[in-house]
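Contents: one structure, followed by commentary.
With one protein chain withheld, the remaining protein chains of the complex are depicted in position.
Up next is chain A:
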Amino acid sequence: MGSLDDFLAMGGYAVYVWPAYLLAAIVLIGLFAVSRAELRRRERHLQALERSRGAAGHRRRRGGDAR
């Protein structure tokens, strides 16, 4: 286990190196998670809205896709 301890100690710079990597992980994973949660929430909202509009709500979207 000596080599693992050496690795974690980072030659005495552990308190600087590990927070840098940890923070990068938190920021990158956090940004992605927030972005995807927001997308999912809006998708659910849109589905609910389109259902409530029912058959009468013809989709304008189709016209755009056909181009």
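Simple rule for what comes next: a contact is a pair of C-beta atoms (placed from the backbone, for glycine too) under 8 Å apart; a residue touches a chain by one contact, two chains touch by 3 or more; residues count from 1.
In this text, contacts and distances are computed from a predicted model.
Not shown: a single chain whose UniProt protein name, out of "Putative ABC transport system ATP-binding protein", "Heme exporter protein C", "RNA polymerase sigma factor, sigma-70 family" or "Amphi-Trp domain-containing protein", is "Heme exporter protein C".
Interface residues of chain A facing the missing partner chain: 7, 10-13, 16-17, 19-21, 23-24, 27-28, 31-32, 35-36, 38-39, 42-43, 45-46, 49-50, 53, 60-61, 63-65, 67.
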